[in-house]
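In what follows, a single structure is set out as structure tokens and then discussed.
Every protein chain of the complex appears in place save one, which is left out.
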Amino acid sequence: DNWRYAMEEGLTDPQGLYATKFKEEIEANSDHTVQIYPVGTLGESADAMEQAQAGLLQFIDQSPGFTGALIPEAEAFLVPYIQPTDPVVVRKFFKESVAINEMFHDIYREQGLELLSMFPEGEMVVTTMEEFRTPEDLAGMKIRTMTSPLLLETYTAFGASPIAMPWGELIGGLKTGMVDGQENPAIWIEAYDLDNLTNVMTYTGHGQYTTAVMANAEFYDGLSDADKELVQNASQAALDYILDVAVELDATGLAKIKETNPDYIINRLTEAERMPFKERAKAVEAAFVERAGERGAAILEQMKKDLVAAQQ
Amino acid sequence: MSEEKPKKSGLSGIVDGIDRGTAALERVIMATGVILMAINTIANVISRFVFNHSLIFAEELNSIFILLVTFAGLGYAARHGRHIRMSAISDALPQRARKILMIVVTGVTAVLLLILAWYSVQYILNMYAKGRVYPALGFPVYISYLWVPIGLFVAGVQYTLTFIKNLQETEIYLSTDLREADAREQELEL
């Protein structure tokens, strides 16, 4: 059969690399074919999700940040200082997390989706016009975020003045000074030239840009056991591949920025400097729990345990 | 169009009342929708400058206003024969051909719009079941879509009525209250 697979990025971006690897695995080990739809071809994220739920698409890659309208618990991935940033810990966390493999699996099931894997696309890095090392330094800085209450909450807690702005207006916003900064993984900052629009890039260690790959549950349940195994094997192979590549991509993005923009200031907050931000992140946790309820709180606790386990 | 319609009684009176009520509601939604967009957007600018705080729900509100204005206007424009069309070719045809063409056009348009109205109800029911909410406003998305099937249905009914009118009368009608001959005279508003 021909299976349709939609995602939120281009073919050469992390989601595209995962999808391509997945497609190769499926096509090498079966007669099925996979057709990949890159970003923008099937509508906004929420629309593509509905198409996946209705079975128009068999597979979909979507970031929890965009799934919040449907699955508030998924916004746990937006809460600062919950996810690891060290590459070794990251691998262990995403492969073994109980929160991901059991709790989220069940929650996505309720929405008619079979969660295949979650993976990180890179550490969130903040680019700004001026350097900052403390929440006080961020005072008055207008930071663009995606239109998500939790992200606004995060930057308010960090001491900045967040502005929700569609991605399409970001470049114009930075060029005209309507915003003073933004957050994204290094690979995106490099790809969209955001380093040339700002002066400083700061590793705050507050999170990973995480994404989730799912299959339509009805479609998945209707597969033969052999095909189910095929899909599972392909998604594990693609996960292993992307966990290697994501680390490289992060490094590549950073290396390219350093090469093309040698004067660019790159700061990495020390553990001590991160403390006040971690302290303030508690307000975001509270906001998350308020939105996602008890089950959200349970997931957050489990993620913290998973993080500790992965660090062992 | 100019003469007073005689007061109808019974069922057709009720239908007539519903129709007039809908038209009035469409006008209110369109005008206030546009004004509210302006107020909402300006309020966001002010809030950002004065309170250093952007109203996160401003974007979502604007999306809702534009949906309401569009689907209220869909019915309203059908009622008054104001939908954009390319009539350069049909205008050049003889009267009889234009008449047949107009019957086909209004009939097919009515059918398509009514099909869409039906599926928009299906879509809303599905959306209701899934419970998708506006992240900032916090209320269910389906509520903001409720006028969509109404707008499509009203427009479909208007084209149906025009279709019937074109079958009954000898003249050509673009909508129930607009004869083709009058349309050529009428000034387009901007």
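By written order: A and B. Residues from 1 in each chain.
The working rule: a residue touches a chain if its C-beta (ideal position, glycine included) is under 8 Å from a C-beta of that chain, and two chains touch if they have at least 3 such contacts.
By our rule, contacts and distances are computed from a predicted model.
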*If you had to name the missing chain as UniProt does, which of "FeS assembly ATPase SufC", "histidine kinase", "RNA polymerase sigma factor" or "TRAP transporter large permease protein" would it be?*
"TRAP transporter large permease protein"
*Out of A:25, A:50, A:114 or A:285, point to the residue that touches the absent chain in the complete complex.*
A:50
*Quick one: say which of B:25, B:101 or B:178 touches the chain that got left out.*
B:101
*Mind listing the subunit B residues that contact the chain we can't see here?*
27, 29-35, 37-38, 41-42, 44-45, 58-60, 62-63, 65-67, 69-74, 76-77, 82-91, 101, 104-105, 108-109, 112, 115-116, 119-120, 122-123, 126, 145, 148, 186-190
*Touching residues on subunit A - with respect to the absent chain*: 35, 37, 40-44, 47, 50-51, 54, 56, 165-169, 171-173, 175-179
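Just so it is clear, only the chains that are shown with their structure count from here on.
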*Considering the complex alone, what residue numbers of subunit B touch subunit A?*
48, 52-54, 56, 59-60, 126-127, 130-136, 141
*Can you check the complex and tell me which residues of subunit A touch subunit B?*
46, 50, 53-54, 68-70, 111, 140, 147-149, 152, 161-164, 166
